[in-house]
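Let me begin by handing over the structure; questions about it come next.
Every protein chain of the complex appears in place save one, which is left out.
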Amino acid sequence: MAFIQVTILIFVGITGTAVVVTRNPIHQVIGLSFYGIILGLFFFILQAPDVALSQITIGAVVLPLMFMLALAKIRRQEQRKSSSGHPESARGA
Amino acid sequence: MSILPYAVAGWLFIIGLYGIVTSRNFIHLVMCLAVLQSSTYVLLLSVGYRVGGGPPVFATAPVGTPAVDPLVHALVLTDIVVEATVVALLLSLAIRIHKNTGNLEPDKIVELRG
Amino acid sequence: MANSLAPLPVLVPLAAAVFLALINKHTARWFADFVSISAVCASGIMSVVLLHRTASAPIVYWFGGWTPRTGIAVGVNFYIDPISAVLAAFISLLALCSLIFSLHYFDSVGNLYHVLMLGFVAGMCGFSSSGDLFNLFVFFELMSISAFALCGYKTEEPSTQQGAINFAVMNTIGGFLALLGIAMFYSRTGALNLAQIGRTLSHQSDALIVSAFVFVMCGFLVKAAVFPFHFWLADAHAVAPTPVCVLFSGIMVQLAVYAVARVYWSAMEGPMSGHQAAITSVLAIAGTITALLGAMMCFAQQHIKRMLAFSTISHTGILVVAFALLKPKALAGAALYVIGHGAAKGALFLVAGILLHRFGSVEESSLYGRGRSMKWTGAVFAFSGLGLAGLIPFGTFAGEHGIDVAAKGTSFWWVKVVFIFAATLTGAAVFRVYARVFLGRGAPNATEELATTSDEARETKGPHDHVPVVMFIPAAVLAVSAIASGCVPGSVAHFRRSASAFSDTVAYQAQVLDGTALQEPPLSEAAEQPLAAAITSTVTTMLAVAVAILALLPRRHRKRLYLERLSRAFSTVRNAHSGKIGDYVVYFSFGVAAIGTVLVFLICRR
Partner (left out) sequence: MTITTRKRLFVMFGAALLAIFMLAVRELPEFGHYRGPYGDVLNRETVYERHVTDVVSAVNFDWRGIDTLGEESILFLSVVGTIVLLRTGDGETEHKDEQGTTSNDDIPLPSEATRVASLGLVGPLVVFGLYIVTHGHLTPGGGFQGGVVLATAPLLVYVAGDLKTFKRIANHEFVEITEALGIGGYLSSGFLGMVLGSAYLRNVLPLGTTGHLFSGGTILVLNVFTGAAVAAGMVSILYAFLEHTIEVRLRRKG
C-alpha cells in the first residue's frame, strides 16, 4: 500500500470521527464539507474519477449546503417563536 | 497493513452509530448517519481497487490496460445519490419536528411510548 | 420476448407516478385517483398473468437483454416464480384496497400522496422479484424512501415526525448494514447476481461469508421488525395514515423476511449446508421472542393502531420461525400465512381508519360503546380477529398448520406452543376492542395503564355521521380474502410445489445462469392430521375469546386473578419501548453483535 493512500485513509478516519464528535451542528457542517473533500481525494487516488467528482459535488458542496439551509430554517423558526409568543408553538406542544 | 481500508470502513460505521446513540440534536444525528453511510463507499471502492490499475476509462489508454473495477464505482455513484436523498428527507422531518415541538433533542420528544 | 411482461408490474406504477407528478398542478383529484387505481389494477393483473405463466417454469428476465456469459451474469435479472408473483399480486390487492379507502381520505391535499403510494408499490414489486443483490438494495431503498415520506404525511402532529424519524433512521442504518454485507459478498465472489454468488461460494464458509450473510440478513430484518430491531415499527404504524398502515403491516414487513429467504436459498444454501442447526436455532429464538413479545405488547395497548402494529410484530415473528426451520414445507406455510395475515390485518387497519373517520380517535377507552350502531363494520373487525387467531378455514390457519407440520419431528416442535400463544393474545386483543367499542361491554374505563398517545387528528373532512361505502367495501373485501386465501382448493399443494422449487438452489442457479429450465418437482403429499389441527385452531380461538372476556372483567375481579400484578410486572418491558432513537440503535447494535457472534462462533470454530 502506498504511503499516500495510508495517510489519506487515516485522515479519512480522523475527520469522520471529528464530524461525529463535534456537537455544534454549525461547526459540524464545516467538518462535513472538509470530510467530503478528503473522501473525494481518497476516491481519486483509488482511480475512481467518476466517484470522486460525484463525491466532491455532492458530499462536499450540496450535502453541507442542505444542512446549512436546514439550520437556517430552524433558526428562523426559533426567532419567530421567541419574537412573538406565536400560536404555532402552542399548537405543537 | 493491507486491511487498513477495511478497518477504516468498519470504524466509520461504528463511529456513525456511536454518534447517533449519543446525539442530542437531530441535525447532528443526520450528519452522523452521513458518516455512517460513507463507510460503504470506502469499503466498496477498496474491494474494487487494483494496485497498478488505471481508471476504468479507455479514452486514451487502450483496452486491456490494467484497470480497477468499474462496477463498484457505479455502485458508489448510486449510493451517493441515495445518501443525498435520505439526508434531504430526514432533514425535512427534523425541520418539521422542530416546527411542531420547538425542540430538536431526540430524547425530549417522547410522544410515543410503551 | 415472450416474457416481456416481467418488469411491467414495477414499471407501470412508476410511470403512473411520474405522469401524475408531471400533471400535478393541472389535474383534479378524481383523475389522480383514477390513474393510480388503474395503474395498481394493471400491475395486479399482470402479476396474476405472470403467476399463471410461472406454473410451468419460473421466468428469468434479463434487463437490457444481457444474458449471462459463460456463467457470469453481466446484467441484472428479475426472477419471477410463483411465490414472488403471488406476493406482487397481493401487493397490488392491498394497494388497491387502500387507494379505494383513501378516496375519502386526505381531502385537503394534492396528488402527491398518490405519487408516493405508486412509488411505494413499484418499490415493493421490484423488491419481490429482483434476483440481484445490489438491485435488491436499490428497491429496498426505493420502498423505504416512499415509506418514510408516507409515514410522515400528517405533518401537523409532533408524534408523526417522531415516528417517521425513528422509522427512517433505523431502516437507513439497516439498509447500509446490508450494503456492507453486499460489498463483502462482492469482494469474495466478484458477483452481485444471487445465483452466481451461490455458485461461486459453493460450499465454502468462513467468517467473511457468515458475517456478510449476517449483515445482509440483519439489515433486512430491521425492516421485518424482528426483535431486537422491532422498536420502530409500532411508532411508525401509530402515526402513519391508516391506508398506508395496511401496506406497511400487510406486506412490506413480510417482504423483508421473504428477501432473507430468497438470499438464503439462492446463495447461502451451499455455504451453510452442515450448519443449518446454527441458523435455525438463532433465528428460531429471535422469532420466538419476537412473537411472544409482540403478542404481549399487543394485548397491553389501548391505541388501536399501535395494538395492531404489535400484532404484526408478533406474526412476523412466526414468519421468521417458519424461515428458520429451513424447510420447503414451512416456507409454503409461511407464504400462505403472509397472504392470510396480510388480508386480515389490512381489514383491521381499515376498520381502525373508519373509527378514526367517524370519531376522530383510535383510543380504545375513548371509543367505548360508540361503535354500537356500526354493526357491519364491527362484524368485519371481529371476523378479521378470527383470522388473526388462526381459526379454520382462514389463510392463517392453513399457513400455520403448514409450519407446524414442518416443525414436527425436529427439536423445534415447541414452536406450536408459541404460535398458539401469539394467536391467542393477538386475537384476544382484537376481541377485547370489539367488545368494548362495538358492543359496549366491560367497564368503560377499565384501564389505569399509561395512556400512550393523545387523540389523533382526523385524516378526513366532510360529514362523519356514517360509514362511507368506499371505506367499508375495501375492509370487507380484505376480510373475505383473508378467509378465501385458506379455502382455495389446491392452494396448499400449489404453495408446497412452489416452495420446493423456491428452495431448490441448484436448479435456481442452473436456470438463471445456464438458462436450463426447471423440471417440475415431484409432489410429495405427507400424511396430515387436519382434524387435530382444526380442533387446535378452534380451541385457540376460544382461548382468545376467554382471554378477552377476562380482560373485560371489572377491576376487582382482575385483582383477584393476579392480572393486575401481571400487567405491572410487564411495565418494564413496555418502558423499553421508549420512542428514543438512541435506545433503538443500542438495541440494534446489540442484536447484530449477538447474532453475528453466535453464528460466526458456531459456524467457524475449527
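A, B and C are the chain letters, set down in written order, and residue numbers restart from 1 in every chain.
Keep this in mind: contacts are C-beta pairs under 8 Å (C-beta built on N, C-alpha and C of every residue); 3 or more make two chains touch, one makes a residue touch a chain.
A quick note: this is a predicted structure, and the numbers were derived from the prediction, not measured.
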{"item": "Chains in view that touch the one left out, judged over the entire complex", "value": "A, B, C"}
{"item": "Listed residues A:4, A:26 or A:69, member touching the removed chain", "value": "A:69"}
{"item": "Residue of C:11, C:42, C:278 or C:602 in touch with the missing chain, whole complex considered", "value": "C:11"}
{"item": "Touching residues on chain C - with respect to the absent chain", "value": "1, 4, 7, 11, 14-15, 17-19, 21-22, 24-25, 61-66, 69, 72-76, 108-109, 112-113, 115-116, 119, 122-123, 126, 134-135, 138-139, 141-142, 145-146, 148-149, 152-153, 155-156, 180, 184, 186-188, 190-192, 206-208, 210-212, 214, 578, 580, 582-583, 585-586, 589-590, 592-593, 596-597, 600"}
{"item": "Absent chain, residues of chain B that touch it", "value": "2-7, 10-11, 13-14, 17-18, 21-22, 24, 46-51, 53, 55-59, 63-64, 67-75, 77-78, 80-82, 84-86, 88-89, 91-93, 95-96, 107"}
{"item": "Touch list for chain A against the chain that is not drawn", "value": "1, 49-51, 53-54, 57-58, 61-62, 65-66, 69-70, 72-73, 76, 79-80, 83-84, 86, 88, 91"}
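Rule of thumb we're sticking to: only the chains that are shown with their structure count from here on.
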{"item": "Where chain B and chain C are represented by their mean Cα positions, the distance between them in whole Å", "value": "28"}
{"item": "For chain A paired with chain C, centre-to-centre distance based on mean C-alpha positions, whole Å", "value": "35"}
{"item": "Centroid distance [mean C-alpha coordinates] between chain B and chain A, Å", "value": "11"}
{"item": "Multi-chain contact residues (two or more partners), chain C", "value": "156, 158"}
{"item": "Residues within chain B bordering two or more other chains", "value": "94, 100-101"}
{"item": "Contact set on chain B toward chain A in their complex", "value": "1-2, 4-5, 8, 11-12, 15-16, 18-19, 24-25, 27-28, 30-32, 34-35, 38, 41-42, 45-46, 49, 53-57, 67-68, 73, 76-77, 80-81, 83-84, 87-88, 91-92, 94-95, 98-102, 104"}
{"item": "Interface residues, chain B side, partner chain C - complex", "value": "9, 13, 17, 20-23, 26, 29, 33, 36-37, 39-40, 43-44, 47, 71-72, 75, 78-79, 82, 85-86, 89-90, 93-94, 96-97, 100-101, 106-107, 109-114"}
{"item": "Parts of chain C lying in touch with chain B, wherever the complex brings them together", "value": "134, 138, 141, 145, 148-149, 152, 155-159, 161-166, 168-169, 172-173, 176-177, 179-180, 183-184, 186-187, 192, 234-235, 238-239, 300-301, 449-450, 452-454, 574-575, 577-582, 585-586, 589"}
